[in-house]
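Complex shown without one protein chain; remaining protein chains in place.
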């Protein structure tokens, strides 16, 4: 029966491929909101196989897995290969909370020379490479929706948002893309 | 739109990421059950609202999600300091006088 239960991502079939700008829904991934104090960091890093970043606005990645610093005790862990992240953390005895949010969030991949300009239509942060370098990530706003913005390349971003906001986020990107 | 230095993100961020959360340094009494009406009134209803330096709470709600405290001059609308929740009021040498 499991095979028959179809998974429908919120932005299935959406996205657009414009001049110097491409906005595509990201493939489904597993996601974890990981909350932990500093003492549990080391064990959780070992369990996840990557160093949980301790510096604000930074990320660390290994293979298909990445951890984004969201707050001093909060990370968004994304595994694009679909690994079971809850299970990975389950063995860590130190106090932490690992909550599956694979379906809560959805993501868009925004790339091309105009990517930063389009995001700057709604994001009040400085997205210059100096202030927001490759590998930087932050929770912030895009128009009236909260997003997690992760710069994966000079001209490439991953935009995570709660699923019901994804329509708004995509529409705002389309509107911003019309502004050459 | 103000720029607010978040003591957790350790940088200035646009006000759109923040939410104001009222006066700071009002600790919730630990002996709630025994609180007199007058003490409850002081704790819950009375706020200072001075012209000049205020100590207030903010939350970086669309950033690191932390509550923190700030000293702000309501005349100039300038932040004099921001600091982590639980930290004591900072010394503000002569500022905003």
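Residue numbering begins at 1 within each chain, and the chains themselves are lettered A and B in the order written.
Methods note: a contact is a pair of C-beta atoms (placed from the backbone, for glycine too) under 8 Å apart; a residue touches a chain by one contact, two chains touch by 3 or more.
Quick note on the criterion: contacts and distances are computed from a predicted model.
This figure omits one chain of the complex; the name its UniProt record holds, of "Xanthine dehydrogenase family protein subunit M", "Sarcosine oxidase subunit alpha", "Iron-regulated ABC transporter membrane component SufB" or "Conserved protein", is "Sarcosine oxidase subunit alpha". Interface note for the absent chain: among A:22, A:96 or A:151, the touching residue is A:96.
Taking the complete complex into account, A:175 is the one of A:38, A:81 or A:175 that touches the chain left out. Across the interface with the omitted chain, subunit A contributes residues 1-10, 28, 33, 35-36, 73, 95-97, 99-105, 117, 120-126, 128, 131, 143-145, 162-165, 167-168, 171-172, 175-176, 178-180.
Residues 1-3, 14, 19, 21, 27-28, 32-33, 35, 37, 40, 44, 57, 59, 61, 65-67, 76-77, 85-86 of subunit B touch the missing chain (whole complex, contact as defined above).
Rule of thumb we're sticking to: only the chains that are shown with their structure count from here on.
Per-chain CA centroids place subunit A at a distance of 30 Å from subunit B. On the side of subunit A, the complex with subunit B involves touching residues 56-57, 70-72, 74, 124-125, 138-141, 146. Within the complex formed with subunit A, the residues of subunit B that make contact are 1, 8-11, 13-14, 16-17, 62-66.
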